[in-house]
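Have a look at the structure below before the remarks.
Left out: one protein chain. Kept in place: all the others.
A and B label the chains in the order they appear, each numbered from 1.
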Amino acid sequence: MSGSTRLAGTLPGNAASRVRTADRIGDRLLHGLCMLAALLAVLALGAIAYKVVDGASPAISRFGLGFLTHSTWKPNPPFEVFGAAALVYGTAVTSFVALLLSVPLAISIALYLSMVAPRRVRSVIGPLVEMLAAIPSVILGFWGILVFGPFLQAHLEPFLHSVLGFLPIFGATPTTGSGLFNASLILTIMVVPIIASISRDLFLSVPRELQEGAAALGATRWEVVRGVVLPSSASGVAAAACLGLGRALGEAIAVTQVIGAGNLIHASLFQTGDTLASRIADQFQGATTRLQIASLFYLGLILLVIGLLANIAAQWIGRRFDVTVAAQ
Amino acid sequence: MRPPDPSDTADPGAPNVRPRVRINTAPQPAEASRLAPNGSPAETASRGIATRAQQRSARTVGREAIFDVQDLAVSYGGAQAIAGVTLQIHRNLITAIIGPSGCGKSTFLRSLNRMNDSVPGFRLAGKILYHGHDLYDGAVDRVEVRRRIGMVFQKPNPFPKSIYDNIAWAPRNLKMKDGLDERVERALRAAALWDEVKDRLNQSALGLSGGQQQRLCIARAIAIEPDVLLLDEPASALDPIATTLIEELMQTLKNRYTIVIVTHNMQQAARVAERTAFFSLDVSAGRRTGVLVEYDDTEVMFTQPTDRRTSDYVTGRFG
Partner (left out) sequence: MSDPFGRPPETTDLPDPAVQLMTEEPEAMGPPATDLPDFSGPLTPSGHLRRRQLISRLAEVGQTTAALLAVAVLGIVVYSVAERGASVLSLGFLTKDPPLLAGSAGGGIAPAIVGTAVIMALATAIAMPIGILTALYLTEFAGRWSGRAFRLILDLLNGLPTIVVGLFVFGLLVVGHHQSGFAGSFALAIIMLPLIARATQEVLLLVPVGLREAADALGVSHWRTVRGVVLPTARGGILTATVLAVARGAGETAPLILLSSIFANTVSANPFGQALPNIPVYIFTASESAEANGFSRAWGAAFVLLVFILLASIVGRTLSRRSTLSR
């Protein structure tokens, strides 16, 4: 007997059959609603992909894949030409530098929180690091232009140029403070807490008996970390880095505030540039022609693809090595 | 004072000629006047055990005392785990620590190589002298302690690395880079594992059986040639055949290392150990504290124990 029939069996006649029907309808309604909700999520993802492709189609049919290799971006009719090469470059550079800086920083922070910090300190510093992730990007970008940028312009960039100026990435000053370098550093600030909190959880879950076994062999703390803790968590940290990469790729607002909206490909990080996401944020409001809007949608399509790839990579690495990875 | 049993002068270097100890005979208390069935641990400790610990049985005559434990007391955040433990552990002997569960045997063992340091709230009173040096002196480097005093744990804990790398990891840390292959082979041979794994040194250690993994852990511990080996119930997670292998291993290893083994299996202690220490719980004053009840040659412990609690335990009257 089903559950509802049992209950109904205790009630007299009409009431029993009413309860039975109500239960059946209720169960089916619940099932249907829940399934509908879940399908909405799938539908949303599909609709997003469709709409973006649809919105980009004029630009796709006009420029094709050459869009990715040409960098001319001239929105003024009647000679309007759009090409995303400089933006792909800017996206690649800023994300790469941000990852390069944030992965070691985040691992160090996570090691501090899991291995070094005493318990009481850990419960203070841990939430503080997570709070870094909660800062809205528009505020970070605002701070980036008005406070950080001048600092970079006046101090950090000249210093780097004087010490490491032989490297073309630390090119000639004076600079404006806005540029790929500022954007990379702002992205680092955003990505570090993401990787750090996932890594910290990973390090804390390395079995105690493994660490004790390593320590009992006369290994220093760092040797235990290097030999047991880090190798055990390597795939999880890689997945976290992919999540961080996805975040860096998709950040539009803070980047557009500090990157200076340039459109040339330079070697120096101190020059202005743009990324796929920041170009959309920068020009969408002022876009007038259909082709420009379609080109911006085309940028969005590229962004969608690489963003999805980064997230799929994170999930795949995580699932392959049996690690649960979810942005917090 | 009980005169040394003439059978004790048998050459300790022939372990296969071990007197078979029959555990189920009723023990004959040699000195009825010294029986203290309900004596407080402190009294027993000061009267009986301290005297016994200093008393040299023939087994310990001439052997260096590697560990000299003086009135050791360990507590974790206020809860007293063990108290009033005084004993010595002698070179190249297998010393077994037996007793019911929860009486502090593992706590005692882990205090010998400072593995308790990482447990929150750990407090130690009394002294542990290792080769005459205070183990818990402020100037002592914990890592150096563990370099000299190795440990094998109850549950095998191989690293998620290859078999070779498991053994080679600690020597590499210690910059023992020369002859690493030979060192790994020697360690695996000494742990009676070489023949089983010599063709798959590069495979993951996690693919070994439980008994093999534990022998791997033993090989890992002896690869760096420590002074002492502490074994914390090394065979409790293993099947009887693997257990026998480990016990036979210990007979070889004791030629080179001093071995202290904690075991809840008193037959195992009777089989492998020359000296046995019996820990039990003192539940007076509302606290559960582990105490050392009696410590002597294994044969004596099992046939003529002094303390009533010892005889109760070895005859199985309580768990």
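As a convention for this text, a residue touches a chain if its C-beta (ideal position, glycine included) is under 8 Å from a C-beta of that chain, and two chains touch if they have at least 3 such contacts.
Fair warning: this is a prediction, and the values are worked out from it, not measured in the lab.
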Given B:Q251, B:N265 or B:T315, the one touching the chain that is not displayed: B:Q251
Residue, one of A:V138, A:A234 or A:L264, that touches the chain absent here: A:V138
Identified contact with the non-displayed chain, of A:P58, A:G246 or A:G273: A:G246
Identified contact with the non-displayed chain, of A:L68, A:A85, A:L105 or A:L204: A:L105
For subunit B, the residues touching the chain missing from this view: 9, 11-16, 58, 61-64, 91-92, 130-133, 135, 137, 139-141, 143-145, 147-148, 173-176, 182, 186-187, 189-190, 192, 194-195, 222, 225, 227, 245, 248-249, 251-253, 255-257
Residues of subunit A (touch criterion as defined above) contacting the omitted chain: 3-10, 23-24, 26-27, 29-31, 33-38, 40-42, 44-45, 47-48, 51-52, 54-55, 105, 108-109, 111-113, 115-117, 125, 127-132, 134-143, 145-147, 189, 192-193, 196, 220-223, 225, 243, 246-247, 249-253, 257, 277, 280-281, 284-285, 296-297, 300, 303-304, 307-308, 310-312, 314-315, 326-327
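Here, only the chains that are shown with their structure count from here on.
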Residues of subunit B defined as touching subunit A within the complex: 113, 115, 118, 120, 143-144, 146-148, 150-151, 153, 155, 157-161, 169-170, 173-174, 217, 220-221, 224, 226
Subunit A residues touching subunit B - in the complex, by the definition given at the top: 119, 207, 209-210, 212-220, 223, 227-228, 231-232
